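Every protein chain except one is present and positioned as in the full complex.
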Amino acid sequence: MSYVAVEVHPHPNIHVGVVGVGWMGRFHATTVAEKVPGLVLEAIADPDEAATTALARRLGVRKVTADAATVFSDPAVDAVIIASPPRFHPVQMKQASAAGQAIFCEKPAGLNLPDLDAGLAEVARAETPLQIGFNRRYSAGFSRAHQLVCQNAVGTPHLLRSLTRDPAPLVPETIKRNAIFIETLIHDFDMLNWFNSGSVAIDVRTVADALIRPDYASTGFLDTALVTIRYDNGALATAEASLQTSYGYDVRLEVFGPDGMVTAGGAPQPDTRWYGAHGSTAGAAQRNIEIFHDAYVAELTDFRDLVRAWRAGRDLAEFTAGRTAMAGGNDVREALAIAQAAIDSHESGTAVAVEHAATEEAPR
Amino acid sequence: MSYVAVEVHPHPNIHVGVVGVGWMGRFHATTVAEKVPGLVLEAIADPDEAATTALARRLGVRKVTADAATVFSDPAVDAVIIASPPRFHPVQMKQASAAGQAIFCEKPAGLNLPDLDAGLAEVARAETPLQIGFNRRYSAGFSRAHQLVCQNAVGTPHLLRSLTRDPAPLVPETIKRNAIFIETLIHDFDMLNWFNSGSVAIDVRTVADALIRPDYASTGFLDTALVTIRYDNGALATAEASLQTSYGYDVRLEVFGPDGMVTAGGAPQPDTRWYGAHGSTAGAAQRNIEIFHDAYVAELTDFRDLVRAWRAGRDLAEFTAGRTAMAGGNDVREALAIAQAAIDSHESGTAVAVEHAATEEAPR
Amino acid sequence: MSYVAVEVHPHPNIHVGVVGVGWMGRFHATTVAEKVPGLVLEAIADPDEAATTALARRLGVRKVTADAATVFSDPAVDAVIIASPPRFHPVQMKQASAAGQAIFCEKPAGLNLPDLDAGLAEVARAETPLQIGFNRRYSAGFSRAHQLVCQNAVGTPHLLRSLTRDPAPLVPETIKRNAIFIETLIHDFDMLNWFNSGSVAIDVRTVADALIRPDYASTGFLDTALVTIRYDNGALATAEASLQTSYGYDVRLEVFGPDGMVTAGGAPQPDTRWYGAHGSTAGAAQRNIEIFHDAYVAELTDFRDLVRAWRAGRDLAEFTAGRTAMAGGNDVREALAIAQAAIDSHESGTAVAVEHAATEEAPR
Partner (left out) sequence: MSYVAVEVHPHPNIHVGVVGVGWMGRFHATTVAEKVPGLVLEAIADPDEAATTALARRLGVRKVTADAATVFSDPAVDAVIIASPPRFHPVQMKQASAAGQAIFCEKPAGLNLPDLDAGLAEVARAETPLQIGFNRRYSAGFSRAHQLVCQNAVGTPHLLRSLTRDPAPLVPETIKRNAIFIETLIHDFDMLNWFNSGSVAIDVRTVADALIRPDYASTGFLDTALVTIRYDNGALATAEASLQTSYGYDVRLEVFGPDGMVTAGGAPQPDTRWYGAHGSTAGAAQRNIEIFHDAYVAELTDFRDLVRAWRAGRDLAEFTAGRTAMAGGNDVREALAIAQAAIDSHESGTAVAVEHAATEEAPR
């Protein structure tokens, strides 16, 4: 007996360039190369040559460059993942969309509203697809919680809370003014917006301090922040962050309304427990990547499908309609507007109104 | 064979009068009569004669009165439990201490700082013992958490959160202006002070609304509130309340610092679980009394010991030194000062400084 | 204004004698004296005079004796709590019932079936009320689980498991041959019978060993045992015990059926948690008394009500009808029959049939 030949019509592969290979870029590159069938890692760009070369060897990629522009002008690249420092996000979105490349851009997509708006306007003009890396939406736990809230498990939210506590040590290069709002809390602002969807943030009150590294307080650095947000449906929300925990990555959400409460995330509660004279212990310190591994794969799998739909000429508004987890330009714009108001509130000591976009025609 | 006679020297009983028999007063009266050996329920006072008579019959008490003054002037009463409406607390503390009675006073012990200060001053002058009913301190879970924090399990706190959500239905008589701050959140303010002990609240930012009963919003009623507090050791704290939950009493605390996090309380997680096609379910809606039953007994047991020590002529400052759960005049004064600042912040929309007592010589 | 005099008609107090003041007897005596209104501790008996005298002083009791017969012949004693070593239970039940005293007898109520049957027969003849100290039935968690199973939350049980692990150190005086079956596992046999009610154990298979104290293995001592029971409704059950744990008292139940699973008990999972570099820790080692404190109070409160009903001339069968937690003679007889079969199975290495009572007319 011998084989029967099967005729197969696979989707054409999507060739991806990764721009920026800090830990996030390296992780996305690995996900593209090894975890998402249909995506091919075509090229990687970063000024750090040692890093790009090592990564390329590990993942079997032949094209590396110190200059992101090389990737944006490579006709073999169908789509880019922008994981460079935030100040480059707007201009790189512009370059990629001008080249007709689909874009997956890490948050915050810009350091301030004018820059972000400029970048988004270019992408909108080019009509290339854009997805923002709000990975928490793709975590199974948060996704299930969102589904429950959408199914009205709690009613209209009255009180929400989102928090982020990061175990990464606060080394000098991570000590950046206002990064707690723009790079960390932006996840929480997006979570609060997503779970209180259909409603818009009105104003913001911030208290914040340098408690972990008081030695940097004089530079304006902040490592601990508490932001209160009022929404136009009455909901009151808290976003909270600390840039260093001893017990691992702690990311949580709580939505409370007249009919109940939904919670997601939290400190480690794995299914393995050890009971001894000390009491019972669950798990050990956990890292971002342990918690969100599957979410990173899921968001790039969704991105693959978005690019496929786009190349197939489908209407993107229609395609994305049911995919509530897929964050676009409007979503990051709303989150950054809250971050900006939080910074202003911290500096002024008063409540600050959130400055919404003039129009909602940002790209997906 | 026959009995050997044992000579016994029991403590003389302490005869207690209970003033106010709303649900809290009824509960305290029952605890005195049935749960704390050494306390004897001597008399009860409340304008509602049907309520006092029914309670007296149930508990086997012979003396009831509509007039609290009768209790304060009864020489057979060694100690009183004041569980009347808050506006009466200061004057009743004054009457009791003038009569040389020991006082257990429910929070808030006064509706505003001037009234409270006047009451506390009289008690201090009379040198009678005073304990405030901050029952949460006596709950096994919160007590254990406090012990952990005192043992430096988290380091100096950076972020704290205390919340109260009450399942009692919002009936007209519970709809009182500012009660969310003065009667509900005062517990959370006390918790935050207790867990961040040695530090003092600096200022307060409030957002609050009538989300459960928007029909009462025009009267100034508030049922949902979020208060941010900055402490002089840098700690940032949130106190949060909702006056109605669907899933039972939810009282929680979280203390986060450089070395870890301690949590206490929370929605029901009893040891009985039911697994079925619906998933796994733990517990049912729980009431205050189910959670804090033992705490109410413990606080009155501590009060009994305080009164015994006082009658034995012991130095009260020395007696109370190690008993950190036993709240006194200073504690309620600090908590009410935060409540007052929270009200002012809500009304002004700005941060409001906490007005501390001129002196700390309030009575225990 | 003065007091209104209320006429009160309290229940007459029930005067209780406690026989045996090992830790269980001391605990019951304290519960009677301090925790159950309506019970009065009248007398205590134990050969250890130092122990009785110390306890009597602490609880304010005037009558102590080395001879239990003194208590059984004291007309001032309405009811007795038998907490002596198990070999005395049958004869003491006989003496008490002959004197017309109501009986609360600790398990096992006898060391073997003939002795137990003889004791129960006397109590039945005297028609005095009898309650057995199966305290686990009164624990809130197990009680709630039982309610769920009775409400058909799992359907007819297919698999059950009950276990006991005791943190008390294995000192020479606790090292008794077969005590693991007769004194420890008897609780688990009762639990399995109670949760699989309406059904009867058919046969038993035992494996057991001396793993904690292999140095005592040659004496026939056993400290670790696993007993499999088949019931006549098809259910398969496991009872498991270890006489020493490092992590505190661990008592658990699991009932699995076609419609779901109900679990109760378990190692410590209190509401206070500490998160640090070590992971998250809940609680510390717990003792029997921390877990079952409220259950011990509840069972004696139920006993008080039973005695009141009896003295009021009520029909006891009718009175106990709805009170499924209140264990009587039949219940302990069934549990001891399984214990006996488990011993026989261990000795023979084969399955052993459970020997049921000839008649079910044991006393409540």
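Which chain is which? They are A, B and C, in the order written, and residues in each are numbered from 1.
One rule holds for everything that comes next: a contact is a pair of C-beta atoms (placed from the backbone, for glycine too) under 8 Å apart; a residue touches a chain by one contact, two chains touch by 3 or more.
What you see is a predicted model; the values in this text were computed from it and never measured.
Only one residue in the set A:V16, A:V61, A:V204 or A:A235 touches the chain that does not appear here, and it is A:V61. Residue-wise, the contact with the chain that is not shown comes from A:G265, picked out of A:G110, A:G265 or A:G328. Interface note for the absent chain: among A:R273, A:R323 or A:H356, the touching residue is A:R273.
Touch with the chain omitted from the figure is made, among C:I180, C:M261, C:A282 or C:A298, by C:M261.
Contacts to the hidden chain, counted on chain A, fall at residues 1-8, 10, 33-35, 37, 43, 49, 53, 56-57, 60-67, 69-70, 74, 140-142, 144-145, 148, 153-154, 259-266, 269-277, 283.
One chain of the complex is left out; on chain C, the residues touching it are 158-159, 165, 205, 207-209, 211-212, 214, 224-226, 228, 230, 234-236, 238, 240, 242, 244-247, 250, 256, 258-261, 267, 349-351. Listed for chain B, the residues touching the missing chain in the whole complex are 246-247, 250, 267-269, 275-285.
We take it that only the chains that are shown with their structure count from here on.
Residues touching across the chain A-chain B interface largely coincide between the two copies, over half of the numbers being common to both. Its C-alpha atoms fitted onto chain C, chain B is found rotated by 180°, rounded in steps of 5.
Set against the C-alpha centre of chain C, every other chain centre is closer than that of A. Look at where the CA atoms of chain B average out and do the same for chain C: the two points lie 37 Å apart.
Between chain A and chain B the centroid-to-centroid distance comes to 43 Å (mean Cα coordinates, whole Å). In chain C, the positions touching at least two other chains are 269, 275-277, 283.
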